[in-house]
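Questions regarding the structure given below will be posed in turn.
Apart from one protein chain that is not included, each protein chain of the complex appears where it belongs.
Here the chain labels run A and B in written order, and each chain numbers its own residues starting at 1.
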Amino acid sequence: MLKQVEGSQAVAEAVALCRPEVICAYPISPQTHIVEALGRMVTAGQLAPCEFINVESEFAAMSVAIGASAAGARAYTATASQGLLYMAEAVFNAAGLGLPIVMTIANRAIGAPINIWNDHTDALSQRDCGWIQLFAEDNQEAVDLHIQAFRLGEELSLPVMVCMDGYILTHAFERLELPRQEQVDAYLPRFEPRQVLDPAEPLSIGAMVGPEAFMEVRYLAHAKQQQALELIPAWAEEFHRAFGRETGGLLHLYRADDAETIVVALGSVLGTVKDTVDELRETGLRIGVLGLTCFRPWPHLAVRAALADVRRVVVIEKSLAVGLGGIVSANVRGSYTGHPDHVHAVIAGLGGRPITKRALHGVLRKAAEGELEPLTFLDLNRQAVERVLTREREVRRSGPIAESVLRDLGVSALKIG
Amino acid sequence: MTDQPIKFYQTGTFTVGNRLLSPEQRSVQSNMRRTNSLNSGHRACQGCGEALGARYAIDAAMEATERRLIAANATGCLEVFSTPYPETSWQIPWIHSLFGNAAAVGTGIAAALRVRGQTDVRVIAQGGDGGTTDIGFACLSGMFERNDDVLYICYDNGGYMNTGVQRSSATPPAARTSTTMPVGKGTGSAFGMGKFVPAIAMAHEIPYVATATVADLRGLEAKIRRAMEFRGARYVHILVPCPLGWGHASEQTIRIARLARETGLFPEFEAESGNVTGVTRIRRQLPVEEYLRPQHRFAHLFRDPPRADLIAQIQALADRNICRYGLLARQEAER
Partner (left out) sequence: MFQIRIHGRGGQGVVTAAELLSIAAFREGRHAQAFPSFGSERTGAPVVAFCRIADEKIRNREPVVAPDAVIIQDPTLLHQVDVFGGMVPDAYILINTSRGFDALGLRDFVSGFDANHRSTVPATEIAIRHVGKPLPNAALLGAFAAVTGLLGIDSVAAAIREKFAERIAEPNVAAAREAFEFMHEKREALARAEAG
């Protein structure tokens, strides 16, 4: 059914259609609307049987989900940013225990300094934990990916993170197609776990595994993610047949057939990138787009094939590996068969800095002219950073960067008396 | 109050046999049909109080729940010695997740059971003092506050024993651990620090709170069975001596636990909805030295010259407990 609805509300309805049995979440911007909407549905009896638990922290949220999933219930939670870090221990634990929990990440920056706006630092900080990580380009894909996530996770016995840009997608009203309950029921059968805590069949889950077996267990975790590389496109194809929409999968290409330059990105910025690419194509530039939907497992072969004949790759990413450079670009570079210097990292949109078509035009033109540096920060206020760096060369001063910048601007707390 | 109408006089560490009792009064452990939930073959130290307490507690819980029980276990000695992969000594459905989340995992299991209409299956979350009073405290309080239908059992041996006897917030004052040297003036844990979680549990006004020791194993079983009569959040805190960490002979475990009670240092009581409903009275109060001397972790109190000042401070703590919980039998109180 077509609706004009807020992204969070739509995701809540999608999750509700998947018949979750235990929902537990701790509030954090910008995920709150999702969980509030689910709470309203539970109260209205739309989700029976379902237990909604107000937990005391994100660590508790993931832990409650672990207990529920291990006991055979379909479990769901949502978080972002600081909350994801706070539950990090449990996030790794859930993957290691093979529990098919689905979690929405309303992507948000990580402090210090505290910042509630969108970027991908949170999800990418957990990229190696063993969860499957899927990124939605728009709210329709966010809806669809949640449904695919439950199916995928339960098939593989792996937890799945569905990432959607905080505020940009979660708080955006858009026209969306919400599926019907019968459609979802046909696509997503009842959760039947392989191993479950059951008095009739006692088993011990979570024992300590020593050096004699740990390598094998971890190898199998990696192998399982490799299996996901087959299953993700398969379940997306199945979704297409059942729901009539092409969403999900490992990646998708846009105007890439004869492209000399390919722009790679994750998430909502792809919309702005595609509009920009259309305009650049009008000027004769042979430029296309690679939109990554699946970040983990890393779709190495698919990325390699997509970038095979491409002269240069510009990765627009909302993430930064401090001390190294780009995160997504480093992964892309590993799959690009051309010269590594032809993969350019453009760090953009950190902490919610808007990524404008104007800025994209600028950086993509520069790339086409062969003048783009290997690592760029889009729309950076060079004056401000140069001022700080110059001062620091003269006077070393420890302390938080943001507050240090203020001192340079002459802003400081007034002393009393 | 879960008293039995028969008095036992126990000497040393020998407990009176079950033959003197009618069958219904016998302990769960004495029953041939006990479930052996924590089966033999685990790797605990000789004389481990926690293994003893867990065996009695879980078998009693199994009997009370007609064998419909799931347990979540925090990281710690019990978890490590009971599941040397690929073996396990647990004969019940059991999960170990993390150090600090046993209570939350228990909450999740209980929620799953409720959703599936399996409310006859009961949930236990358990851990040592470290996993309960320190790193697990937030999840514990959350579980209490929501009144989730979970029985939490804390096996309190006063320290992080599994990792080498480090101090926890349950370590008693003046007790030597490997991390209390740099804190405070002496070797042991400082006075004025620490927390007594049973009192905090009572402050949450949950349906049932009890303290117990491995010296009164029938009492322990009775308290677990009593706990299973309630729905909602319940907490049982069991003092379990650790021969390694406490530095006493491994055959002295039960005796040391009894001394903890008889000196007043460990109060044994039950409470419902925040109010004490019964205490186990001290039959004959003993001075704290009797408890402290046999343990090497207190050896620094008895050098030449002995630390009479610290011993007096410990005695004051015991006296405070006796007063606060009314632990003396009437005749003793009048003496």
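What we mean here is this: a contact is a pair of C-beta atoms (placed from the backbone, for glycine too) under 8 Å apart; a residue touches a chain by one contact, two chains touch by 3 or more.
Quick caveat, the model's predicted, so the values are computed rather than measured.
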Visible chains in contact with the missing one: A
Option touching the unshown chain, where A:52, A:76, A:135 or A:167 are the choices: A:167
Residue of A:268, A:293, A:331 or A:376 in touch with the missing chain, whole complex considered: A:268
Residues belonging to chain A that touch the chain removed from view: 4, 6, 29, 116-117, 138, 167-168, 171-175, 268-272, 274-275, 352, 354-358
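Simple rule for what comes next: only the chains that are shown with their structure count from here on.
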Complex contacts: residues of chain B adjacent to chain A: 67-70, 72-73, 79-80, 83-86, 88, 90-98, 100-101, 104-117, 121, 138-139, 141-142, 145-146
Of all residues in chain A, those that touch chain B in their complex: 21-22, 24, 49-51, 53-57, 59-60, 63-73, 75, 89-90, 93, 97, 197-199, 201-210, 213
